[in-house]
Structure formats: structure tokens, C-alpha cells
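Just one protein chain is left out here, and the rest sit where they should.
Naming follows writing order (A, B and C), and every chain is counted from residue 1.
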Amino acid sequence: MLRLQLDESVTFYTDVLGLIETGRDDQGRVYFKTWDERDHNSVIIREADSAGLDFYGFKVLDRATLDQLESDLNAYGVATERMPAGDLLETGERVRFRIPTGHIIELYAEKTDVGGTLPYVNPEAWSPEAEHGIAPIRMDHILLYGPDIDGAHAIFRDVLGFYLVEHIVQDDQSDLAIWLSCSNKAHDIAFVRHAEPGRLHHVAFLLESWEKVLRAADLMSMNRVAIDIGPTRHGVTRGTTIYAFDPSGNRFETYCGGYQPYPDWKPTKWTMEEVGAGIFYHDRKLNEAFLSVVT
Amino acid sequence: MLRLQLDESVTFYTDVLGLIETGRDDQGRVYFKTWDERDHNSVIIREADSAGLDFYGFKVLDRATLDQLESDLNAYGVATERMPAGDLLETGERVRFRIPTGHIIELYAEKTDVGGTLPYVNPEAWSPEAEHGIAPIRMDHILLYGPDIDGAHAIFRDVLGFYLVEHIVQDDQSDLAIWLSCSNKAHDIAFVRHAEPGRLHHVAFLLESWEKVLRAADLMSMNRVAIDIGPTRHGVTRGTTIYAFDPSGNRFETYCGGYQPYPDWKPTKWTMEEVGAGIFYHDRKLNEAFLSVVT
Amino acid sequence: MLRLQLDESVTFYTDVLGLIETGRDDQGRVYFKTWDERDHNSVIIREADSAGLDFYGFKVLDRATLDQLESDLNAYGVATERMPAGDLLETGERVRFRIPTGHIIELYAEKTDVGGTLPYVNPEAWSPEAEHGIAPIRMDHILLYGPDIDGAHAIFRDVLGFYLVEHIVQDDQSDLAIWLSCSNKAHDIAFVRHAEPGRLHHVAFLLESWEKVLRAADLMSMNRVAIDIGPTRHGVTRGTTIYAFDPSGNRFETYCGGYQPYPDWKPTKWTMEEVGAGIFYHDRKLNEAFLSVVT
Partner (left out) sequence: MLRLQLDESVTFYTDVLGLIETGRDDQGRVYFKTWDERDHNSVIIREADSAGLDFYGFKVLDRATLDQLESDLNAYGVATERMPAGDLLETGERVRFRIPTGHIIELYAEKTDVGGTLPYVNPEAWSPEAEHGIAPIRMDHILLYGPDIDGAHAIFRDVLGFYLVEHIVQDDQSDLAIWLSCSNKAHDIAFVRHAEPGRLHHVAFLLESWEKVLRAADLMSMNRVAIDIGPTRHGVTRGTTIYAFDPSGNRFETYCGGYQPYPDWKPTKWTMEEVGAGIFYHDRKLNEAFLSVVT
């Protein structure tokens, strides 16, 4: 759930990014999904004085899994809180907890399948909504900045079943950044070590092809969206990318590709000499905005 | 493991398909992997009088999982056999069983990580081998033909943890074809109902982009590879595709895209009226070779 | 100017092919242009009992060039006729003549520049119309069937300044097919030797990329357009292609790429052994519909 200037943001998220608004609740929160996502919502925004992230949630397989994971978290020493079903539209009970980077993470088992824009019987390959705005396939992952990324790593790995896909290792052998997956996606969540807790670097949306990345950059230009960097490629995950900012200054990424890892894979390691190439493969150096702007 | 005319096939699999030969054993079997696969082998061929498939194997997480799955299979009434470690090069013990479509499936927990063509530290985005021949990313999935696909479906779903992603449903509500995944891939294995047991329709190799599909078609033409159909798109999975034949007449697919499903997704259903569009989305009709040629 | 069933065709040409209707005249002719073409029209259709082509026109640089070319045609023994300015909407006087393949060709110097969908000052890279239907860049070329293609070749080469880019040469050294250019396009017009005079094989529309070719095939499927063949590649010109039929049975092509030749280039020759690869590079053989259906 992102904090934003609301009206301008709704226009941006629907017409420029090309999400579909699926509802508003009595707290004024606005819910969105992509044209291809089936559950009721994947992105929620609310009015706020400053940009940033309220929480980030993962769907688990079923209620039994939710209960088990909560119990595992508690056993691991992580305090949890239950958010009631219906607090978010079309969403069941949520288990909420704070991780050592200062971020709030949530788990939930139930969200209404309202369907994508294609039917479940004899669908076409895509629907007209796939060309309304940037129109990503799905909300893909998030990159968070905070101090104790080792503590966050431990919880995701030891309790929640994520595995390390790539990491940037500092000269003292501590991780500067970690990319974690609980699927065959190159990453479901990532962390960068940073003094301030609870910061958001970006939310990423998946595009289908490098040509769709070009189209996204074109649409950003047409709509005067401030691009941070891109189109380019990451060394980490090999994914292609554009970073840009929503009207409230939250960075978002339109991401494409990346390999599909398995849990038995040995992580890929980046050393500090090549951190530039790891982040931006073509330039092989970091840009200033990428380093300094978090919300 | 595919049955083949050996010499011509080795040339085909290395220079045209662009796999990397990783070894030969004392039975004359030849082992291959793609440029990006890390384990020692994903495709094995042997000399034979007729084309076809000996068995298809899945790697499981670890030895404990292998033992558990074997026990689960036996409890489910599926007889298993252990193939000794080392029978296949760089491969641990395998649990082998026959499924009701007549095919032999194997599970194993250990295969030597010999590394891809990129290092685990500070890799480039790809290596020169990614342009040698068609050079797929990975062996992706298999489509098998046989009589009792419901029995096969039950084992994969109830014992092995696969879920149904798409199916073609006949007018009597029985499945004509099923696509099953144990990951976020659109399918890891698929079955079509067919009178003869144990038949292979195709082995699929993953390409990165629609432009790589064009390149694959170009290379097939340059090398006088017999194309069955394509480049085109499937309705099922939305993936783009070419079907063609190896020198022994085994059909292979160069496949790209497809969406990335989750286990909680409702399966997509195709009715017999639109089965043509399900298989070949552009023509919306099946071609003769697709239907009749299996090995 | 194409002969068609009108209402269904207007819908097809606007919503499926994605042309823009720019006018109708008092004879009921309907005028279209692409989103990126600047002159008032490039495709005109009229109601008729049978499909086919009335004439095909080329714009020349100015009135002086028009007069000179008419004089050159007459000197070459080609009778010409002047069609008055205004007979076609927003179009100046036209010089009309019949070529030995039985087709009517026209030249004109003036057609109103109504502008593309982008302004002439500070344009964006593309406009929303570039995503309405297949939305080609331009009407690109035409392929005509008729008996005396050598006679047509001579007029285009000796009088009109075209040059031969590729040809298929029969065993008796006569041309079976010729591709001619008066620009840096791989072809502006092409002819195939055929017993019946005045036949149309296809009108081609230019797409920007192989991915747009895929998109065109998807849109054809969604709109139940009958595809003849494709997506595939031609050996001749290397262009990628789909052939399909409009509602009246006129074949059209969505074409992409092809190299950019110069007048000093030596023509590329195809022999009868490889004519299949010349036409359809991937399959290396002709399909039945391609050979037999002309309008």
C-alpha cells in the first residue's frame, strides 16, 4: 500500500501505468490490479503527506498455511498481529509483522478471484486492456531499504521459505543487497542495507518483452513521467528495466525478463568492484538518483 | 532420454539446437545441457532402432524429499524402482515408476552443478554460447501421449504436488489434454489422451523472446530442419512456438513466453469448439502432422 | 483501389487493419490512410460484385515530372489517359495507362497533405492511433499476377526508373517473378507470370517490427480473419510476413523489414530449385492457397 497524492495518482495509475481500478473503501483507499491479475487487487494507494510504503503483502496457499506461518513466525520471535477480514476490500484475514529493516510485511490466504480481463474458458491471447497505458502483466516485486537486512533475510529464509538468488557482498563479507525468491521468479523481494529504516526504493511491474519496455519509455515521455534511468539492463537477474517516479515521488520499475531460478541454485554473488554492472549492466556505474532517492 | 540415430543427432543437438555436450557414458549415451543450465545434463540421447522417449525425470529438492515422494507413491499404489547413483553420469539415485499413460517417470535429488557458461561471481548478461545454434535457455517441458491421462493426472496432482493449469475438455466432460505445473512455469508436463501408450509428442526448449523464435526458425531453415508448424502462438499458455523434428523424427518445440501461474489459480478450460485456437492460436485449426505424428 | 463488399469492409479496414477513413465521394468510394501517412489517402475501396483491383497509383515528384513521364510513356508506345483532378478526393490530375500484364497503373503529382496523426512541430514518437487495430505504418507495395511480366518490367525499368531487386528465374531463363523498386524499399511493385491478366495477389502494409507482426497475427485471430500463411519470413527481401484475406477475399500482407537496396545493386536471383525458400523461407515450400488464390 503506497502513500500518495490521490487524484493525480489515480489518473497516473490508471491511464499511464495502465492498472485497472477495482474499488475504493470507506477510508478512501483506492485498489488496483493489472489487466492479467486475477485477484481483486495488487496495489492500494491512499492519500498521505509524504510518499512511501505502508506495508507489503504476500498471498499464501490457504488458511492452514497462514496459521502455520504465523505460528512459525512467533516461534522465531517475530510478533504478529491479525488484521480482520474485510479491512481491505475482498481480502481475508491478514497476519502482519514488522521485520528488522523496519518494514511491515503481511501474509494473507484469501483474496477474491475477480478474474483477469480474459475469460477462464477459451480465452484470446490478450485483451484490449493490455494496450491501455503501460499495462504490466503483474505487480512483480519490491525493493526495500533499511538497516538490518540480515535480520530480514533470516526471517524470509528460515521461516517463510524464500531463498537467496543474488547478493552484493561488501569487502567485509556482509551483504549490501539481497534478492530473495519464494517462486521461480528472479526475485519476489529485495533489500538494500541503508541507515534509515522502512524505506521504499521501488515497486516493480512486469512487462512481457524488451519492445514493451521501449513502449513504456515512450509512454512515460508522452506523459512527462520523470525517468530515473533506462531503458537498460540489470546485471543482477539480467532483467531489462526502466526506473521512473509516480506523481508523489515513489519510484516504480517496469521490469522485463530475468532468469527463472530454482531453490537448489547457488546464489550469484556481486563484489563491490562490479556493483555498478550488477545494478546497471550497460553503463556499469550507478547513477546519483538511484542511490539517493528513497521514500 | 531420447532414442536416436546417434552421430547425426549429436551434430544436430550441438550445432543446430545449440546444446553443449557434457559427457558420454560407457553405454554410449550422450549427455547435453543448455548454455544456461547449471546441472550436468538435461537431455540424454542413445542409439536406437526407433525414435521415442525412454523416460523423463524431475529433480526434487533433496534426498529427504525423494524418500518421502517414493513412500507417497508406494502408498498411492504406484510401484517404484531405484536406479543406482552413477548409472547416469553425475547423477544420484533415481526413483523410477510407470504412470498409467505408459511412460516411465523418474525423480532424483542429486545432479552435479557443473555451472552454466556464466560464472557465479560478477557474471555478464550472457555468454557467446548463447548464440551458438538455437541455444535455448533450458529444456522446458514435455508433452506425452497415452491412454489413461486421468490416472497420470491423479498421480502428478495428488502425490507429486503438480496443479492443473489448462485443459481441453471433451463434450463428455473428460479431459482430452492437460497441462500441469509444479512451479510458476506455464507447464512442466502435459498429456494428450491417445490410444497407444508411452508416446512422445514433443520435448520443448525455452527461448527468450519472439525475436529468438524467428532466429530459431531461420536457423532451422538454414540447416534444413523439417518444421512441423510455426512460428506461431499457442492459445494454451499464450506461448509462442515452433514445432520441428530432430534427425530421428522426434518432434521438439522451441517455446517462448507463456504466463506464469500460481497453484491457487483456477484452470483455464478449452472446449472442443475452440481446440484449434487452443493449440494454434493464429490459424485456429490443427494441422495434420501435429495430430498424427508421435514417436 | 480495391473492389469489395462495402460495409463489412469499412469495418475491417478501420477496426481490424486499423486504417483511418478520410472521406467518401459521391460514387460511394471510401478513402483510407494509415496513422502515419500524410497524404489524404493511400487505399480506396468501392462496392463491387467481385474482388480485385481497379488500379494502382504512384505519386511523382511534381507536375513537370508527371508531364515528362507521360511523354516518355507515349514515346515508348504506351497509350495514356488523363483522369481529371478531383475525380478522386484531394487528388490532382492522374495519368492512367494499361501495362502488358493487364493492370491499370496511374501516376499523379498532387494529393493533399492532410498530415499524419503526429504534428509537424515537436511530435511525439507515435500516437494512440498507432495501436488501433493492426495499424500499419504505410501501404507498402503490391504484387500483381498477369501474363506478360517482361513487358511490364520493361516499362517500369526503361520509362519509370524502377530497378530490379530480386527475381525468380525459370529453367528457360525467363522470369517467373520480379520485384521492382523506385526507392530504397525492397520493392514498390512485384509481378508473377500468370495466364490470366489483371489479377491481384496482394496489397502489403508495412509493420515496424517482428513483434508487431505477432500482434497483427493475434488481432487477426481475435477478429477471425482468415490467415493464408504466417507469421513467417520471405527468402525474397528477407521480410517477415503474414498473408491473410479481407472480408471480400482480397489477400493482404502485413510485412516487416526487408533490406534497403540501391539502384546500383546486382539483383538477387532465385532458381526454381529454391523457389519455395524464396517465397516462404522457413517452410521452404509453397502452400496451396498462395499459389491458387488471386482476385
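Quick note on the criterion: a residue touches a chain if its C-beta (ideal position, glycine included) is under 8 Å from a C-beta of that chain, and two chains touch if they have at least 3 such contacts.
Predicted model only: the values in this text are computed from it and were never measured.
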Quiz item: For the chain omitted from this view, which of the shown chains does it touch?
Solution: A, B, C
Quiz prompt | Sole residue of C:Gly28, C:Pro128 or C:Pro263 that reaches the chain not shown, by the stated touch rule | solution = C:Pro263
Quiz prompt | Residue of A:Ala48, A:Ala154 or A:Leu214 in touch with the missing chain, whole complex considered | solution = A:Leu214
Quiz item: In the full complex, which of C:Gly18, C:Pro231 or C:Gly278 touches the chain missing from this view?
Solution: C:Gly278
Quiz item: At which residues does chain A meet the chain that is not included here?
Solution: 210-211, 214, 217-218, 220-221, 224, 227, 230-233, 240, 277, 281-284
Quiz prompt | Interface residues of chain C (partner: the chain not displayed) | solution = 36, 38, 59, 61-62, 113, 120-126, 137, 183-185, 208-210, 233, 235, 238, 257, 259-260, 262-271, 273-274, 277-278, 281
Self-check item: Positions on chain B contacted by the hidden chain, ascending
Solution: 124-126, 131, 209, 211, 218, 221-222
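We adopt the following convention: only the chains that are shown with their structure count from here on.
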Quiz item: What whole-number Å value describes the gap between the mean CA coordinates of chain B and chain C?
Solution: 43
Quiz item: Taking each chain's centre as the mean of its CA atoms, how far is chain A from chain B in angstrom?
Solution: 31
Practice problem: Take the average of all CA coordinates in chain A, do the same for chain C, and state the distance between these two points in whole angstrom. | Solution: 48
Quiz item: Touching two or more other chains, which residues of chain A qualify?
Solution: 124-126, 209
